[in-house]
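A single protein chain has been omitted from the complex, and every remaining protein chain is retained in its original position.
Which chain is which? They are A and B, in the order written, and residues in each are numbered from 1.
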Amino acid sequence: MKRRSIVALCLVTVLAAAVAAATSGATKKATASGITVWLQTDAQNGWPDIVAAANKQFQADHPGVSVNIQYQSWTDHLQKFDATLAAGTTPDVIEMGNTEMTKYMAAGAFQDLTSLKGTFANSATWLKGLAASGQYNGKIYGVPYYAGSRVVTYRTDLFKKAGIAKLPNSLAAFAADSKRLFANQKKGFSALYVAGEDWYSAMGFVFDYGGGIATRVSGKWKGILDSPKSIAGLTAYKNFFLSVSRAGKTAIENSPDPNPYDVFAQGQAAAVVGPAWYTCCTGKYKPVTGQFVMPGHVKGTVMPGFLGGSDLAVPIGANKALGADWIKDFTSTAAEKGLEQKGNIPNATNLLGNSVNERAAARSWFVPQAKHWVDVENGNILRNMLGQILTGNLTVKQAAKSASDNIASVLNQP
Amino acid sequence: MAAAAETSPFRSRRRRRFWGQALRASTPYWLIAPVVVVTGVILGYPLYWLVKLSTERYGLFELIRHAGESVGLANYRSVLHDSVFWHTLLRTVVFTIANVGLTMVLGTLLALLLVRVSKVVRLLLTSGLVLVWSMPVVVAVQVWIWMTNFENGVLNYALQQLHVGNFANHDWDQTTFSQLTLVTTLIVWGALPFVVITLYAGLSQVPRDLIEAAEVDGARPWRVFRDITLPILRPILLILTSLSIIWDFGVFTQPYLLIGQAKITTGNYLMSIYLFEEGYFKSDYGRGAAISLLMLVIVAVLSVFYVRKMVRIGDV
Partner (left out) sequence: MALSRTQRRRVRQGGWDALGLAVFVVMVFPVYWMVTTAFKPVTEIISVTPSWFPLHPTLGHFRAALRQPFFWEDVKNSLIIVGATVAISIALAFLAAIALARYRFGGRKLFVVLVIGIQMLPQAGLIIPLYVVLAQYHRVNSLIGVIITYLTFVLPFSVWTLRGFLIGIPEELEEAAMVDGSTRLGVFLKILLPLMAPGLVATSVFTFITSWNEYIFARVLLNDQSKQTVTVWLSYFSGTSRNTDWGALMAASTLTAIPVVIFFLLVQRRIAFGLTAGAVKA
């Protein structure tokens, strides 16, 4: 009996000591002898020269302050960020996806950069969609970094063979052209490969018809997917999908379903819709690959494309002056022009060129700026809605109403 | 807890004779001290954190401020009242039984096979098992996705060639049952190397001459296994079973990646995925902590039968 209680006592002492050591006092924040910057591996692979240039400029302005760039993966950088937030060891600059920003801004994870807006290059002409993702309650927490839109990547040879002289300038024209593209192709071939549950494409239709996903009405979120305009857009998507795509009705646009660019490279599609970087992976069809802007339903218009992108923010507990200064160097006009040359969309309208990617950004849509929007995405509410519409399990109206109510309840959580 | 030291006076007297009276008292404590210290130092705070957070409302907002708001047992109540929790629990229990059963039966058969084959084949087979074991999970999942592709995956091709049924263009993603069946094949495949190699190591403790003597006496293989091999293997089989239960109940990476985040619904949740989605994806750390502790209790209950047997064997 006695021995057991001694052992138990020792165990409790060790545990208590561990707890005390861990909860006593905050970790000392590193003094300004160096800053830590978290960028995604896209920068390491795609534009390491731009990163190096920014570091050089920063170190010229701040001699003696080293820059430690740590490259992160999209799959787990938020888990790591949460751990640093809990421990108080946040990096001085972090790259966040534009859809990831709102949740963290609402929780107070970033420092207010509003007063420093003037120091960032071209801040007066920041891309509206991208800049909006870095703002919350009227304050600026994220500096736009770069964006990417969605375009149609197509086989110039197949279009030529089908006798399509002029690229389609409306959805109706595209649907008509697709009939010619289907000729003499084997089963499973798609004129335009769109995965059924590719909500990025589908929501473009909704916005093209003037609808939307959710709006804020007197402080509460209201789902508007069941509005007449949204339903028109969803119906248009259903009809368009059935006429041009032979993809799975419940397939998504990446793993474990086939990636559209792989479908393209296998010769199973005359065109695919997706980010502009799809040209990287067209395999043996690279010489006959071209891109054009997805047309809207009104002749001559551009279908609103989802503007993906990244912002740069200074987390709470970090060195605001130095962090913001590094961001300034990394989003300078020269840096942004460099990013543009690598095929991205720069962060300001005055820097926009005329590439297909950039023209597609002329009309763009973005997700509701709600702190629980991530939960809607993770809950696959939009994907499931599309699956039910395309398989015919529910009518467009029923599926839209159900999704709309679902979205509202998720967004309105405290 | 029963008073362990007093139950077998004869045995303890014998022990005292050999290891020395003075040492007996303190030696075991010195032996376990390093393990206790290492785990206590590292896991002390996390355990405290989990318990504390499970009684608080603790989201991202609270994480940044390092302070939660106490809500008593509200987190537990919300989880226990969630029907998704109960359905997931049932599904995970069935899933665990299937995985553990397959792993242990196939593992034992393979270990026995390893004993029988010639040296070269044995080396080949064990090296193959280690290769399987060393494959990163992410890569294994991707290979599985390629193999089970409904249009041109080798699995459908092989099943079709073997005339097992009509598997041409069979879509394995259609139902929860087939999704989880695929996950089971992946997990059992990945778990077999460890089980087989450990059991084989255990089999090497079975005296070869005993088996040979029994065989010369005309005993059938099943009786040799049951009467000679099994009793010696029993502790290890119990350990492996209890460990498999613990691991397969909480397995996360394989189902999450194989089914894919987009196809995960409340209809095909497993407990660890439920924990991840409800707790960490939504940044509701309080709820996550409550679910973690509930999972701990459930796994303890599920494996208590094997664990108690294990502990009792050591006490004999």
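Criterion: contacts are C-beta pairs under 8 Å (C-beta built on N, C-alpha and C of every residue); 3 or more make two chains touch, one makes a residue touch a chain.
These figures come from a predicted structure and were not determined experimentally.
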Chains in view touching the one left out: A, B
Contact partner of the left-out chain, one of B:Leu43, B:Ala67, B:Leu80 or B:Val105: B:Leu43
Footprint left on chain A by the chain that the document does not show: 1-8, 11, 18, 21-22, 24, 27, 36, 40-42, 44-45, 68, 70-76, 79-80, 82-84, 86-89, 97, 259, 261-262, 265-266, 268, 275, 277, 280-281, 283-284, 308
Positions on chain B where the hidden chain makes contact: 1, 4-5, 12, 14, 18-19, 24, 27-29, 31-32, 34-36, 38-39, 41-43, 45-47, 49-50, 63, 110, 113-118, 121-140, 142-144, 146-147, 151-154, 189, 192, 194, 197-198, 200-205, 207-209, 232, 235-236, 238-239, 242-243, 246, 250, 252, 272, 275-276, 279-280, 285, 288-289, 292, 295-296, 299-300, 303, 307, 310-311, 313-314
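Methods note: only the chains that are shown with their structure count from here on.
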Chain centre separation (chain A, chain B; CA means) in Å: 37
Residue numbers on chain B that touch chain A, as the complex places them: 1, 3, 25, 29, 36-37, 40-45, 47-48, 59-61, 63-66, 142, 145, 151, 173, 258-265, 277, 280-283
Sites on chain A touched by chain B in the complex: 1, 3-4, 7, 10-11, 14-19, 21-23, 79, 82, 85-86, 88, 103-104, 106-109, 188, 197, 252, 255-257, 316, 374-375, 378, 380, 383-384
